[in-house]
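The complex appears here minus one protein chain, its other protein chains still in place.
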Amino acid sequence: MTTPAELPVNSNSDVVLVRQHVRTTAIDVGLSLVDQTKVVTAASELARNALVYAGGGQVRVEIVHNGIRKGLRLVFSDEGPGIPDIEQALTDGWTTGGGLGLGLSGSRRLVDEFDLKSAPGEGTLITVTKWAR
Amino acid sequence: MDRVPVLKLGDILIVSIQIDLQDQSVLALQEDLADKVVATGARGVIIDITAVEIVDSFIGRMLATIAAISRMLDAETVVVGMRPAVAITLVELGLSLGGVRTALNLEKGVALLNHLEGSRIAAAVQ
Partner (left out) sequence: MGVTLSVPTDAGRRRIEELLQENEERVLKRWLEIAGSSSSSHVDRSSLAGQLRELYQALRQSLDGSGDSDLRGLLAELSRSRARQGFTPTETAVVVFGLKEALYESIETDGSPEALRGFIWFSQLIDDLGLLTMENYAAAREKVIIDQAEQLLELSTPVVKLWEGIVAVPLVGTLDSARTQVVMEKLLQTLVDTGSEHAVIDITGVPAVDTQVAQHLLKTVVAARLMGAECVISGIRPQIAHTIVTLGIEFGDIVTKASLADALAHALRESGVEFVSRKTRVAVRTEED
């Protein structure tokens, strides 16, 4: 697998491909089995979010370094309607899409670093990082 | 799209998920199961997720929905074989799968259904 890789998120089968690619890269980085599972689950949530709320987007999967630590970074971007109230969107149980409202808030708990940039009409950019222990 | 096969064993329906689930497959499975429960009069449903590497909020919600629908149709649902990493991730995600019974493996799942059926008969006798 090449890194960094740009993957499209335009259909349900893309979500499955994103999961598989993130899994392979997570293994390369040397994440533990539990951490692999966490980051793949977060990727699945965020990819589905991009699909449901923005009608599609893309994700960049890359390996990052911090001293001797290796990490896996995912950057989700879309040109959707954006998020008007980010704090509210990060609250457990808040949803506008009829889901459980755990996508954003839950993903944040599954990774080490979580950064969300968004404004109404300007799309959404979510960067998450998981470091190898 | 791949469809997940539903197997019948006595009055139990068994679903073993062996593929990386797409959202449509999940929804199709939900419908297939409800139809089969009614068609066969099954008293129990076992969903084996031993081979499933991740359960996100969508699949988690599907499991809870299947359990709720089956209960309405008078069948108990047991989810078996959840991997430790998946369980830890679900807890972190904040998903509790409320109302879904679980067992370590298929064998214990069948035993649990039999036990539940036993107590149901006992309750009926009283």
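All chains are identified by letter, namely A and B, in their written order; residue positions are counted from 1 within each chain.
Just so it is clear, a contact is a pair of C-beta atoms (placed from the backbone, for glycine too) under 8 Å apart; a residue touches a chain by one contact, two chains touch by 3 or more.
Just so we're clear, the structure is a prediction, and the values are computed from it rather than from any experiment.
Q: Which shown chains does the hidden chain touch?
A: A, B
Q: Can you tell me which of B:27, B:69 or B:88 touches the chain that was removed from the display?
A: Once the missing chain is taken into account, the touching residue is B:88.
Q: Looking at the full complex, which residue from B:4, B:27 or B:97 touches the chain that isn't shown here?
A: Once the missing chain is taken into account, the touching residue is B:97.
Q: In the complete assembly, which of B:6, B:80 or B:110 touches the absent chain?
A: B:80
Q: If the missing chain were put back, which residues of subunit A would it touch?
A: Residues touching the hidden chain, for subunit A, are 32-34, 68, 133.
Q: Mind pulling the subunit B residues that touch the left-out chain?
A: Subunit B touches the missing chain through residues 79-80, 82-85, 87-88, 90-92, 96-97, 101-105, 107-109, 112.
Just so we're on the same page, only the chains that are shown with their structure count from here on.
Q: Per the centroid of Cα atoms for each chain, what is the distance between subunit A and subunit B, given in Å?
A: The answer is 28 Å.
Q: Please name which positions on subunit B make contact with subunit A in the complex.
A: Against subunit A, the touching part of subunit B is residues 20-24, 53-58, 60-61, 83-86, 88-89, 92-95.
Q: Which stretch or stretches of subunit A touch subunit B in the complex?
A: By the definition above, subunit A touches subunit B via 12-13, 15-16, 19-20, 23, 33-34, 36-38, 40-41, 44-45, 48, 92, 99-100, 102-103, 105-107, 109-110.
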